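Structure record follows, encoded as structure tokens.
Every protein chain of the complex appears in place save one, which is left out.
By letter and in written order, the chains are A and B; residue numbering begins at 1 in each of them.
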Amino acid sequence: MSIARILEIAFRTGRVTRKYPHEPPLLTPEFRGAVRVDPSKCWGCGACVKICPPNALSLRSDSGREVVLEYFVGRCIFCGMCAEVCPARAIEVTKEFELSSTSLESLKYGVAHRLVRCSSCGSLVWTEAELRAVIRSSPVAEEYVVLCPRCRKTRFARAASIRVGAGSE
Amino acid sequence: MLHSLAVAAIQLVLAPVYDGLERKVRAAIHTRIGPPVLQTWYDIVKLFSKEVVVPVGGSWYALVAVLEMLTLVTASVLLVHVSSAGLNRAALFEASVFIVLTGIATTLAVVRAVSQSNVFSVLGGFREFSLMISAEPFLATSLLLLISGAEAPASKAIAALVLVIAAYVISGRVPYDIAEAEPELASGVNIELAGPLLGVATLSVVLKKFISATLTALALTSWSSLVGIASLAAAALLTPIIWIAHTVVGTLLGRSRVDLAVRFLYTTLFILSSMLLVSYGLGV
Partner (left out) sequence: MSKGVEALVEMVGKLGGAVEDVRKSEIYIRVPREAVRAVAKLLYDSGAYLKTCAGVDERGTSGFYSIYYIFGLDSHGVDAVLKVLVPEHDPLIPSILPEVPAADWCELEIRDLLGIELSGRLTKRLVLPEDWPDGVYPLRKEFRYDEKPPRVVREELPEEVGIPVGPYHPALHEPEYFELYVEGEKVVDVVYRGFHVHRGIEKLAESPRFTYKQIPFLAERICGICGFVHSTCYVMAVEKAAGIGVPERAEFIRSIVLEVERLHSHLLWLGVAAHLLGYDAGFMHTWRIRERVMVLAEYLTGSRKTYGINVVGGVRKDLNVDKIDKTMKTVAQVREEFKKLADAALSVPQIKARAVGTGVLTKSEARALSVVGPVARASGLYRDIRKDYPYLAYRKVSFRVPLYTEGDNLARLLVRVEEVFESIEIIKQLIDMLPGGGIVSEEYEIPPGRRAVAAVEAPRGEDVHFVITGLGRPYRWRVRAPTYQNIPALRAMLRGTSLADAPLTIASIDPCFSCTDRVLVVDVRSSRRSFIKLVRGG
């Protein structure tokens, strides 16, 4: 009776189902869960927003003085691409996956960044954190850093033209 | 009367518990934890706490479902009487009524199912009918032969075997769960039932299993000369054991198809019954 062999298999195997959630979940060391953004490291540069396939990460600017990097875990597909591209290494892939909640708001996490205005024209340039990181990592003259790209170009062109003596003004 | 009511009550309480046991055993063979033993009871209580939904076709439909369950309870009680009489001629009347009642219960189920406009229900009804005509006549013949004194060992053994097979068929387990085959007919005969009515139908299902186990116990004890309390005690002890044996058999098999099932049952039971008639005639 080979159909009865299933009894032998069952007897040898014993019980395999577990009383989850009363027992801990089985996760391998490689498991990718939700991500965590470290507010003290984040620059608010938006590299993660650009790579995020499901738009779980977004940059929101409500007031014009601030920009908020928002992580909505409800859309996250746990691919971890954001952590890979983050230049500040501010994003960490955790093993957290028990994320259900009765309130939508509790599924959203935000990191707020103050914006810096261009010291010349006054347009919004980038976040304070990014500015600090740039100053720290490269020896750019500080007066350039606080300029928006356009003013920087103008000023550089002017400086260059004075130097080569082609200035007309 | 009071005595019969007590028997009915005991059966109604026990049958869902045995069913819970069945689920636990099946889970063990599946390497699962499975639901608690009282789960079938929890299900029934939950179903009775829901609002009554009268199916399309009117309240008589609901009445048929209740009648079917009550018929099965009565049949089951009668079977206990047959058992306590020690399976002899004294119980011929009870046995005959039992046979008629099981026929009526199945007919009610078929009528209830085919009167619906739901095609799954209708198909389930026809399947139930096919099974009924291929099992119940043999069940009746073998039971009556055992009671009316098939004394010769060969006749007795064959009659008992026929009864064991037919009893398994009416338990509605795999491979003969075709009338409500979930992946094919989405509950078939019971698809239009909900709430307390589904609770009633659930009781009918477990009662059929109870009757099936009791019949098998009768077939197995047909050699003993136990009567009265001793016979009852033997049946009471055997019923859960047979129930679990039925469970194991059902777990090891797959679902049959209506044509295959009817063909198999007719050939097997017909051959056995023919042998039975011959041996009975020869007196061996």
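Points to keep in mind about this one:
Here is the rule we use: contacts are C-beta pairs under 8 Å (C-beta built on N, C-alpha and C of every residue); 3 or more make two chains touch, one makes a residue touch a chain.
What you are looking at is a predicted structure, and each value in this text was computed from that prediction instead of being measured.
Contact with the chain not shown here comes from a single listed residue; of B:152, B:186 or B:275, that residue is B:186.
Summary of contacts with the chain left out: across B:190, B:256 or B:273, the touching residue is B:256. If you put the missing chain back, the residues of chain B touching it would be 26, 29-32, 119-120, 123, 174-175, 177-178, 181-184, 186, 251-260.
What chain A contributes to its contact with the hidden chain is residues 2-3, 5-6, 9-10, 13, 16, 26-32, 51-54, 77-81, 84.
Criterion: only the chains that are shown with their structure count from here on.
Chain A and chain B have Cα centroids separated by 64 Å. Put simply, chain A touches chain B in their complex at residues 3-4, 6-7, 10, 13-19. On the chain B side of its complex with chain A, the touching residues are 28-33, 248, 251-253.
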